[in-house]
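Below is a structure I'd like to ask you about.
With one protein chain removed, the remaining protein chains of the complex are shown where they sit.
Chain lettering (A, B and C) follows the sequence in which the chains are written, and residue indices restart at 1 in each chain.
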Amino acid sequence: MRDVSNDSELQTYYRQMVPHALRPLWLDYKELLQPEPRSKAIPYVWHWRDMYPQIMKAAELVSTDEAERRVLMLMNPGLEGRDAITNTLYAGVQLVLPGEVAAAHRHTPSALRFIIDGDGGGHTTVDGERIPMESGDLVLTPNWTWHDHGNHSGRPIIWLDGLDLPLANMLEATFFELFGDDMQPVTKPSDASVESWGAAAGLRPVGRQHTAAYSPLMHYQWRQTKPALERLAAAGGGTPEDGAMLEYTNPQTGGHVMPTMACYAQVLAPGQRTAAHRHTCSAVYQVVEGRGQSIVNGEQLDWESKDVFCVPGWTYHEHANTSSEPAYLFSFTDLPVLESMDLLREQPHPKGRQ
Amino acid sequence: MRDVSNDSELQTYYRQMVPHALRPLWLDYKELLQPEPRSKAIPYVWHWRDMYPQIMKAAELVSTDEAERRVLMLMNPGLEGRDAITNTLYAGVQLVLPGEVAAAHRHTPSALRFIIDGDGGGHTTVDGERIPMESGDLVLTPNWTWHDHGNHSGRPIIWLDGLDLPLANMLEATFFELFGDDMQPVTKPSDASVESWGAAAGLRPVGRQHTAAYSPLMHYQWRQTKPALERLAAAGGGTPEDGAMLEYTNPQTGGHVMPTMACYAQVLAPGQRTAAHRHTCSAVYQVVEGRGQSIVNGEQLDWESKDVFCVPGWTYHEHANTSSEPAYLFSFTDLPVLESMDLLREQPHPKGRQ
Amino acid sequence: MRDVSNDSELQTYYRQMVPHALRPLWLDYKELLQPEPRSKAIPYVWHWRDMYPQIMKAAELVSTDEAERRVLMLMNPGLEGRDAITNTLYAGVQLVLPGEVAAAHRHTPSALRFIIDGDGGGHTTVDGERIPMESGDLVLTPNWTWHDHGNHSGRPIIWLDGLDLPLANMLEATFFELFGDDMQPVTKPSDASVESWGAAAGLRPVGRQHTAAYSPLMHYQWRQTKPALERLAAAGGGTPEDGAMLEYTNPQTGGHVMPTMACYAQVLAPGQRTAAHRHTCSAVYQVVEGRGQSIVNGEQLDWESKDVFCVPGWTYHEHANTSSEPAYLFSFTDLPVLESMDLLREQPHPKGRQ
Partner (left out) sequence: MRDVSNDSELQTYYRQMVPHALRPLWLDYKELLQPEPRSKAIPYVWHWRDMYPQIMKAAELVSTDEAERRVLMLMNPGLEGRDAITNTLYAGVQLVLPGEVAAAHRHTPSALRFIIDGDGGGHTTVDGERIPMESGDLVLTPNWTWHDHGNHSGRPIIWLDGLDLPLANMLEATFFELFGDDMQPVTKPSDASVESWGAAAGLRPVGRQHTAAYSPLMHYQWRQTKPALERLAAAGGGTPEDGAMLEYTNPQTGGHVMPTMACYAQVLAPGQRTAAHRHTCSAVYQVVEGRGQSIVNGEQLDWESKDVFCVPGWTYHEHANTSSEPAYLFSFTDLPVLESMDLLREQPHPKGRQ
């Protein structure tokens, strides 16, 4: 059979239709419809020992006034200069010095903040609610919520930013607005959403109207999450692929915290090694405590406390705690996106492990 | 115009159709379609000072072997011998002595248990999960779950039973089955659902499949609920009609704990008096702590710790804490039924208070 | 073991607690919690040959002015004078003479009208939309919609009324209001909901806001339903228990037409006999065309065109077309109620047929 891609006679036909904005499908067919996904993103680990000096150097060189946000983005080396850690997700390390402010704005890309180093003296204000930020806490600043950051403590605060910015930009749905003043007015009690929605499992405040698509709870405290993980693990909870794992949820619906990103915390016991699997959603992990390694598509990523690593979509991955202490991981993924589109697939590794 | 109900000529016509199982609507029209609901149930309070000696006397006279369940039902005086506290709801006071067992069975009417007096030595086992019962705890035994009760402590345990039994019987949908043995086998860790689902707000165990229509969390502990109420109240939460109030929820969906009954806890500050309203759902209140009064359709019900009172549907009601300590109320209603049927209405009292 | 119900010593104890509105559960236990439902309603058929002369006689004796609605209710003989055809459902035969009006009102019980005999000259107006009524049509007058009936043709119109009135009254949620004038103003084009929502399967008008819990389509025409049944049957559709059957749906949600009642049309081929099953919902059947018999809890009900019969909940039933022409049945049930409450059960007959 002729190769219709390279046939010289046909080339003329192909070329003359270009001005009509037409192109034969059969030239691109195999590239467009591949048997299964092969992410351009690669498995990669960002070590704290590398990130920390860089972000501290940034603090010397650039003010928040100059940068608006003092953030170093984690650039997936496979994504050729796209500001993305996986195809749909963005991650960055942000630092706010004592006395600084990161000015109030809002945008349709949704964001989460996972505190790497903070003692509660730094804060984020979200739609008028001021939220203190402590190490291990998760803070949401969802789609189109006003938010600004400040630091009234005596030492720098550093956190991981997670956004669906690559997704929102691919969908051509990014809107952005500056508040005008550096800081929005605080109109609610501190941690108001925690006082209303966060006090205990299975309890909902009567009379609070919340119609947004994201969680009414803006702050998930590590001092709640860590013991919850420990209790789950002690009760034998968990799956072979993830160990004892909790998903952060929207308490009003029981669903994901935001329509585009899901957040998780998990604990691996000393020596524990999980079963390998892959799924079409991609993931970003922040090591909260502990030391271990993950094997992603055959590649070994060694990690320790405060490191960040990524697992691109449809890559087999498994995790191991190689230390004698429990290892705690926070992670976020684009699972809700794949799920809504009915494009979520999951597959265990045929041999259990790589 | 003729009165077609009493017209003597027409009576012959009416009578001759009886054998055909027919009857003129116009004879019953006004009774069938009244302008608004007038519950046959009346507002009523059962005082602990009355219930307690009666249930203790029952302990002397009747064993759980003889009674299967040693329960005194709270009979609404307006309901003419129906075993019901409101049109759709049932309430009873149950006592289990040290060493006794209330044998394992299951039924389609859903049940809840609110512990009036217990130190954790008594327990309910629900589908293989053993749940210790302490004062103020809420325990669910939903539709068709196996359940039995026991008491391994040194003193009697007493709780309030709440069921949708009148509703299930009206709907002709009651099924009942004995387990066979007195006690079902315990197949899960103690309080397993609390360890998985109950550790903290906004956290869901990954990998737990739960497809039932009721909550996966079977046990809501007062030691969680009370501080949650206090925090909500301190943060200014609440509504004019209910004060600071939390609904117990199904953490998987954020919805009601069961498809037929909703459960609530609320706190009234010393001296607080709520605004009056009415709704088509009916409610049963258990006083957890404190002293006060409720005005229901103009009738004053005085209550104190451990008393039970009911608010029939579509009756104006308001509550007041008449003491100098906070008053805590637990309540359950048939709101989910009215809501599903699109028959839920709520109306504030035109004057705010009665 | 003592019989604690009859023990004479205990009787004293039982009697003295009556003034406290208490009663031992164990006296009623077996009656309250029976192994499975036994409906008080009985299987029954109302023959057109009986109903027709009675309703025509009513037309002579009573005007719509006098009766407000000229309806003969179908009284289930097992229900002891309750105005009900099954525990939750009501059915009646209504007649409007040429020139008469059945005055505008609304009520929270939901209603459906299935036209037994009409040529389109009679009509129902629902919330400003005038709907012509032809034999075999289904017209909805849901919860709290204004509705009045008229007849501008030259001959009487007769239809079957189906309501959830017993349910709404049991739930103490019946509200009723007169419009004031006999007829509400017509504010929309005739059959407006059909023009918008009813033109073809799988097409929804853009820009029509409809937030009610019931269907936006108020009129389902037999001239659409009958050919649809024929096509379904020809394509081999159907179930062993029901033959080729279509559920009338809310086109906005794909769900039941109203939150309390589901409506169906089915066809049985000449000689076809269905498999027996039972379910906790109860049903009322209207024979549209044809002749056959149903066996309900062992009792044979013979039916022909325009007859009505009922199948109480949890009774085994099977249908047979005993003629040489197709038989068409319309039916309505309380399935949505049982389903919402998670009390719906279905069971095939162990032998397939009774």
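Methods note: a residue touches a chain if its C-beta (ideal position, glycine included) is under 8 Å from a C-beta of that chain, and two chains touch if they have at least 3 such contacts.
Remember, it's a predicted structure, so these values are computed and weren't measured experimentally.
The chain not shown here is in contact, across the full complex, with A, C. Within the set A:196, A:280, A:294 or A:321, the residue that contacts the chain not displayed is A:280. Summary of contacts with the chain left out: across C:2, C:152 or C:231, the touching residue is C:231. The chain that is not drawn here is touched, among residues C:144, C:197, C:303 or C:316, by C:197. Counting the whole complex, the residues of subunit A in touch with the unshown chain are 1-2, 4, 9-10, 13, 17, 20-26, 28-29, 32-39, 44, 46, 50-51, 54, 57-58, 61-62, 65-77, 83, 87-88, 92, 107-109, 143, 165, 167-177, 213-214, 259-260, 280, 282, 312-314, 334, 337-338, 340-343, 345.
For subunit C, the residues touching the chain absent from view are 189, 192, 195-208, 215, 217, 220, 224-225, 227-228, 231-232, 234-239, 242, 245-254, 257, 264-266.
Please note the rule applied: only the chains that are shown with their structure count from here on.
The minimum number of touch steps separating subunit A from subunit C is 2. Central chain (C-alpha centroid nearest the global protein C-alpha centroid): B. Of all chains, C has its CA centroid at the greatest distance from the CA centroid of subunit A. We define each chain's centre as the mean of its Cα atoms; on that basis subunit A and subunit C are separated by 53 Å.
Mean C-alpha positions place subunit A and subunit B at a centre distance of 43 Å. Subunit B and subunit C have CA centres that are 31 Å apart.
Annotation for subunit B: no residues touch two or more other chains.
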